[in-house]
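Reviewing the structure listed below.
Let's turn to chain A:
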Amino acid sequence: MSFAVLLTVKVLAVLGLMLGGALVVIYAELKVGAHMQNRIGPYFAGGRFGWAQPFADALKFMQKEDLVPDGADDRVYKLAPYVVLMGTIGVFVVLPLSPRFVARDLDLGAFYALAISSLTTLGVLMAGWSSNNKYSLIGGLRAAAQLIAYELPLVLAVVAVAIQAGTLSISGIIEAQAAPAFSIGELNVALPYILTGQIIGFAIFVVASLAELSRIPFDMPIAESELTMGFVTEYSSIRFAMFFLAEYAGMVSMSALATAFYLGGYQLPGLSATAVEVLGPVIFISKVFLLSFLFIWLRWTLPRFREDQLQSLAWRWLIPAALLNIAITATFKVVF
Partner candidate 1 sequence: MTDSQSEAGVESTNDTTLTDYATVMATTVGASSWTADHGTIRLLVDRSNWVSAVEAASASGLKFFSFLSAIDWANEVEVGEGVADDAVDERYDLFCRLSSTTSADAVHLVTSVPKDDASIATLTGLFAGAAWHERETAEMFGIDFVGNSNLTKLYLPDEFEGHPLRKSFPLLAREIKPWPGTVDVEDKPSTTNVEADAGAGE
Partner candidate 2 sequence: MSTLDQSGTVHISDASISVELETPGMTLNIGPQHPSTHGVLRLVAQVDGERVSSLEPMIGYMHRGYEKLVEVRNYAQIITLINRIDWTAGYANEVPFVVAVERLTEIEAPDRAQYIRVILTEMTRISAHLLFLSSFPLELGASTPLMYAVRDREYVLELLESVTGGRFHPNFNRVGGVKPVAGGGSTTKKQSQDLPAGFIAATNAMVKRLRGTCVTFDGLVTGNEVFLARTKGVGIITPDHVHQYGISGPNARASGVGFDVRKHEAYLPYDKFDFAIPTETDGDCFSRYAVRLAEIRESLKIIEQAVNDLPGGPLRSKVPRILKVPAGEIYVRGENPKGEMGYYIVSEGGRIPYRVKIRTASYSNLAVLPELMNGALLPDLVAILGSLDFVLGDVDR
């Protein structure tokens, strides 16, 4: 296959994965949230179960007028949603759905994924600053503060994983989880990292990604009851839809990273290598949606923290816990 064809296929696969995943999660949010609240949720669009509601929403957004507020920093304002979306799409490039189904398997995959996903916060800050709206500005600054506070525990949690796996490649980490944790007689049992020492790391990773994604209980950058809609207050039309899409695509990518680092990725204990080769994508995506469901569940249950409480949680609890986790992991790695 020529490079150009391969590249096109890869680009389409990454986009398809991102869009497909985001649309499913958006639909799940509408439907699951509705049922948690004694509602039915989307019902008519598409004929059955309102399955076409995310598409209808997207169409609706496209028809709206694209407004730029007076006095806004025009170019930055228009660029911001692209930056946010790019930061989200970038993560999908390194996600391995099966041992061979991966757009680009970087040696520093974990490092790259965490770095590129931080780009979204830059976009959020740009949106908040350029909107010429005080609510947007406060929202953008909250997002920046949140990034600084939560990027650290997120990275520290992954460091422990990298130590245990001995690699920074995402595929490598998943493969390391296929190594037998213990054996009963003839049978070698491979367990994901969440069961072999990284349970604290997993908790830290999930909490920190909630904050990264600005989802309840850490949705202060949006906080519609305080800041109307935070940094997206002034956005309309397709640019708003891009923020919306980025939020849910971000949920998929963060769930995918957590799946790869802690839940064994495309592996399932007891499954042979050839079975993984075939069923890998199904297993991986199922785990991703399971985690996404957890995010949705939290969102419809909890109120919102205060910004200072979030900072206190990050600096006083999560970072020390993450450091301790690294120390323990490293000790075990050296001793055993």
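In this text, contacts are C-beta pairs under 8 Å (C-beta built on N, C-alpha and C of every residue); 3 or more make two chains touch, one makes a residue touch a chain; residues count from 1.
How were these picked? Simply put, all candidates are chains of the complex that A comes from, given by their letters.
What you see is a predicted model, and the numbers here were worked out from it, not measured in a lab.
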_For chain A, as assembled in this complex, the candidate in touch from 1 or 2_ = 2
*In the complex with candidate 2, residue positions of chain A that touch it*: 36-39, 134, 138, 216-217, 219-220, 223-228, 300-309, 311-312
